[in-house]
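Pasting a structure here, questions to come.
Note that one protein chain of the assembly has been removed; the remaining protein chains are unaltered in position.
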Amino acid sequence: MPYIRIEITREGVTQEQKKQLIAGATELMVRVLDKDPATTFVVIDEVDLDNWGVGGRPVVEWRREQAEARSG
Amino acid sequence: MPYIRIEITREGVTQEQKKQLIAGATELMVRVLDKDPATTFVVIDEVDLDNWGVGGRPVVEWRREQAEARSG
Amino acid sequence: MPYIRIEITREGVTQEQKKQLIAGATELMVRVLDKDPATTFVVIDEVDLDNWGVGGRPVVEWRREQAEARSG
Amino acid sequence: MPYIRIEITREGVTQEQKKQLIAGATELMVRVLDKDPATTFVVIDEVDLDNWGVGGRPVVEWRREQAEARSG
Amino acid sequence: MPYIRIEITREGVTQEQKKQLIAGATELMVRVLDKDPATTFVVIDEVDLDNWGVGGRPVVEWRREQAEARSG
Partner (left out) sequence: MPYIRIEITREGVTQEQKKQLIAGATELMVRVLDKDPATTFVVIDEVDLDNWGVGGRPVVEWRREQAEARSG
């Protein structure tokens, strides 16, 4: 009876994509661990961009810097 | 100093019900583990229906199929 | 289909106490929210004392200071 | 930069199975959301059987009852 | 590659404060554990006041009682 929590930035993830995440994570549990889908939970947590940090700064700033470094 | 996280689908849970969840979870810690309520946290996380999966599909689809199977 | 996570310090919680936590948390979901026990998960996370902090220090130090302050 | 947490019961999951869970969860993020694997974290949390409840009792008891109900 | 989750009540935390939380938590990982900021995630989870309990009741009630007890 797995519980899978998927935390991602909130950036327009569609209902169809959420369905694919739920289906894919569940299939993974069935295929690798022979778990029962009926007792497999998948929870998607969409996190506002301001609330996600990487590299010591908000993700939007960090992405901009990474892009500049590459193009620089 | 327990921390209890209650994840449920967002479906019109009332303020009164949330109070009962907080009171009940705290009492459980006091009764079973003799914990101090003053250092017992309860966090309720309401998850959008599209973001909760079970049986490999969104919970709304899964419930519909379960109902059809029973009535079928 | 609730998921409840109970985080407590690892201090000799017995198997019987764990059963009571699982039963109590599940009953709370049934009583307050009319949830189905068959799709209610309870996960107990026992955290080593060194790994839990409150008041800016490990819980063992904090408890000792609280006790001294009261007896002082 | 997704973070995926996989909580499962601790029942002899092998190193090879863990590799497959990590690879599969990461591929899912790439395929569905076009995420960068280099900033995709997967954390597997193995939970002792006594610490996982479903149906209001420890998972081992619950499985036994389900099996008896089916064979009964 | 640490993952730090900061759960706080939703009470007007500003974008600037969020930046300071992200920077501070990341610096802590670098200073104490010599971690690489590029693989350090910080996620801030703002929880509605009704959804956070302490002392067996919603945090707003609990704060009011604490204030009354002090002024009383």
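All chains are identified by letter, namely A, B, C, D and E, in their written order; residue positions are counted from 1 within each chain.
The criterion applied here is as follows: a residue touches a chain if its C-beta (ideal position, glycine included) is under 8 Å from a C-beta of that chain, and two chains touch if they have at least 3 such contacts.
A quick note: this is a predicted structure, and the numbers were derived from the prediction, not measured.
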{"item": "Chain not shown, touching residues in chain D", "value": "15, 18-19, 21-23, 25-27, 37-38, 40-46"}
{"item": "Sites on chain C contacted by the missing partner chain, in the whole complex", "value": "7, 47, 50-58"}
{"item": "Missing-partner contacts on chain B, residue numbers", "value": "1, 3, 39, 41, 43"}
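As a working rule, only the chains that are shown with their structure count from here on.
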{"item": "Chain pair showing more contacts of the two, C-D and A-C", "value": "C-D"}
{"item": "Pair in A-D, A-B or B-E that repeats B-C, with over half of contact pairs matching by residue number", "value": "A-D"}
{"item": "Distance between the centres, which are taken as Cα means, of chain E and chain C, whole angstrom", "value": "20"}
{"item": "Distance from chain E to chain D - Cα centre to Cα centre, in angstrom", "value": "28"}
{"item": "Shared-contact residues (touching 2 or more other chains) in chain C", "value": "1, 3, 21, 25, 39, 41, 43"}
